[in-house]
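Pasting in a structure now, in structure tokens, and then I'll have a few things to ask.
Left out: one protein chain. Kept in place: all the others.
Our next item is chain A:
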């Protein structure tokens, strides 16, 4: 049966155009109930005789409830899916996931093309009414179709729809009533608060009439926002809340080419971090000077916490004061445009981890309690939730979702989703870290595990006889890794050739031999992007049998590898390079310390040690050459923990020791990556996956230059080479000075990123930090998906495999690169957060006095860096509440904070003694406090 759908649509040019679409109505769409005799039951999902049909508003607002196992045998109509898709993409993805989950009974009924449930739009009927009518027609059809065998219930929170449904003889319920009828009171917590548009909350607000006043300004209607954006009064952008001060946010606006600052919650006007908002600029005289900005706007003042020393500019607190501030130009006021949010264009609400603010239990237990939820992420405001299980939740970390934020309430309201575990529990807190950083730590699905080769696995005779695979088992191959490393993805060999040259090989685990494109295993790995290393836990990108056994290049077993083999002259010039798939047998899996000890022990003269020494000599030459070319030797404050094997508490923290052996392995890995980058780019100039490190702008290096200038050091930042040289020259009286300067330099840099070579022009491929024109990642395919990708490219360039189809699709390739960057960054943040967590646990029982270095001057104190533990945090000279300006003043030029009477001063890079102690000023948010001794 053929029907036409006619509607009007606005074209890109702004004209209204009539559109006609065909609709083919079908008779082969089945009801999906097993009990049904007339329908084909091969795709049936619904086994129970109680079937519920959900309305759009239920899916949109109660998705957390629907995800709960208690709700089942649900019919999701296609009109509902379509509307959800248009309204909220993430909810759509979640409901789709439910529908495809074989463990749940969610059935999609394509009512919009079914011959009996197709609903022709009526004249003057709104889209919403049309959808509601379609839902009712479909429900009625179900009722008639299934007859007495099943009970069909329409669950809707739309009053009008419910009334009409009842009139038409459909049994309809609100979601609240339905959940109550299930007899599981804890499910009620999962209910989202009804918003005004559906059922007005009469009883919820009665108890607090004083709260009825309007706190926030109204959000402008969408039409006004679009018009305003068009005329340039409003500016659109993504709101980013300052990680270190939740009352300050930035909106990067293309229309004025500068960031707009938004101060305070009332100007943020109910916008969350990540929301796309429309911003109106405040009049110029209200643009605030950074210095005048006070943080204490609300009762719960928060301030900087102690955290891990940042590794790059993205992690560091925003440097708010710009350079022209100090230039002395009085007319150009030190202001950046400030603004106010007038409307939210797209919400970025998702679920948040945190805990409830402690409160006394209400008198009659079992009833509903209003509680305030405090998110772990400081950028998120407190969230009001209703719960019936307060006593169970008070000491738990929980996940909460936001539902709405109206003008009368100071805080948004939300609902409880699920518990994570007890507060302070290492497991729980680690899980919080993972959730916060969007790391998927769920076990691998059975489809993924089905792609693995059967265990025990060993090199087969086919592998040996495969012509593309070279047998390198006779070579003396060994690996050097951190102690206890189980996923060994690289091994090396070095043999002297008769002509005096050396043959050097880097052998990388041949992951792509097991992970084939398009398989569930590959999809999963590409989604995860990287393994995540936490202090005591590793979240693998690939399943354990692959990472720790089949791919891992362990000692004394034959393994498949992808090898890069160079012939090198004794002065480390590469004479020739070749790439081959291979079979190797590692003879030793050394740790860095073991390798170092062998090299240093002059009594040892076995062939392994000689090879090591030869390699080390070559590596040193290569390293020197790289440094001469301008590669930066940057420093980061990496820490490591000694963990108590019994209770898993940290026993000791120390800076990570870097040995010559580390540098040696690193050097060859870099060289392999560079060689591979050249090879794949030569063959696939438009679809290679490379890694670049953008040259830092002068503005980014500004904090470094200012610090350096204050201590009388001049740094030349004109090129990486110049910077490297001046960093080398920066030697102070104490040994740590140079490293400190390097650490400060490192954090001015942005991160290196993956990109698709077709998206940029060759000069932009440059890797600043390594001073390499081309770079990629090839050497760790077990733990990074980028390397898997590069392995496929390299194999294709050698004609071993065909290039997978992904590579022909530029947008898809770009999205893969973007995802890898996102995952990589999240993995790093999760790693850091995990370290911070253990630092906190460590100092909880051990208040310590330690030496620290001042790295930055603030108006009421300074930020110190504690070299021994690699952490950084604020030290306050003045108490909270009283403004710092009273006693102390800041000398911008000399980067000094001086007491008014001149008796005391602290300048940047100065050594101070501090006391470190864990305090808990706000419940459930313990923090490390640094005080001056």
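Operating definition for what follows: a contact is a pair of C-beta atoms (placed from the backbone, for glycine too) under 8 Å apart; a residue touches a chain by one contact, two chains touch by 3 or more; residues count from 1.
The criterion applied here is as follows: contacts and distances are computed from a predicted model.
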| query | One chain is missing here; what is its name in UniProt, given the choices "Neuroendocrine protein 7B2", "Mitochondrial distribution and morphology protein 10", "Mannose-1-phosphate guanyltransferase" or "Exosome complex component RRP41 homolog"? | reply | "Exosome complex component RRP41 homolog"
| Residue, one of A:26, A:87, A:163 or A:682, that touches the chain absent here | A:26
| remark: Touching the hidden chain, out of A:36, A:63, A:80 or A:108, is A:108
| field | Omitted-chain contact residue, chosen from A:286, A:805, A:911 or A:931 | value | A:805
| field | Residues of chain A (touch criterion as defined above) contacting the omitted chain | value | 2, 11, 15, 17-26, 78, 81, 85, 96, 99-100, 108, 110, 112-113, 805, 808
